[in-house]
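With one protein chain removed, the remaining protein chains of the complex are shown where they sit.
Moving on, here comes chain A:
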Amino acid sequence: MSEGTKEPDGGEEKVVLKTHDGQEFTVDMATANQSGTLKNLLSEVGSSSNNPQVIPLPSSITSRVLGKVVEYCQRHAAGGGRRGGMQALEQFDEELVELDKDMLLDVTYAAAFLDVPRLLDLTSQAVADAIKNMSVEEVRHYFGVVSDFTEEEEKVIRSECPWAFE
């Protein structure tokens, strides 16, 4: 149920999302409109069922990540009316963000890029829960960042709130 690759179109307007690694996701308008970025784009260029608009996506969004986003958008475009109502939808949301670290960050990035507010809410909450009780070093490790502060700069920030680092 994850993606609708090369689905036969049912007369509805379709949009093709093409990832950088060449995979195509054909989605209907209701699904695409869950994303603010796509909605804006489509309202400008328009689309038709005979000749679906192909939207290329940046290399930062892989097909695996886009699959997740499309899965989310399809479920939410259908709303709570399908398969067990709002409760099932909430459970779906919960299960969706049970991802490994890299995937979670990538989906967060994709949700921010494609402007899917509720998905961004979900994933950023999951990331926030993950880093909640981490030390500075652990957070650096989690995100794979190297401190770009000079020693003095870090000292200044630490001295502003020494209690925060105990």
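The rule is simple: a contact is a pair of C-beta atoms (placed from the backbone, for glycine too) under 8 Å apart; a residue touches a chain by one contact, two chains touch by 3 or more; residues count from 1.
Just so it is clear, contacts and distances are computed from a predicted model.
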item: Among "Exosome complex component RRP41", "F-box domain-containing protein", "Proteasome subunit beta type-6" or "Ras-related protein Rab-5C", the UniProt name of the subunit that does not appear here; value: "F-box domain-containing protein"
item: Absent-chain interface as seen on chain A, which is shown; value: 59-60, 62, 65, 102, 105-106, 108-109, 111-113, 120-121, 124-125, 127-129, 131-132, 135-136, 139-140, 143-149, 154, 157-158, 161, 164-165
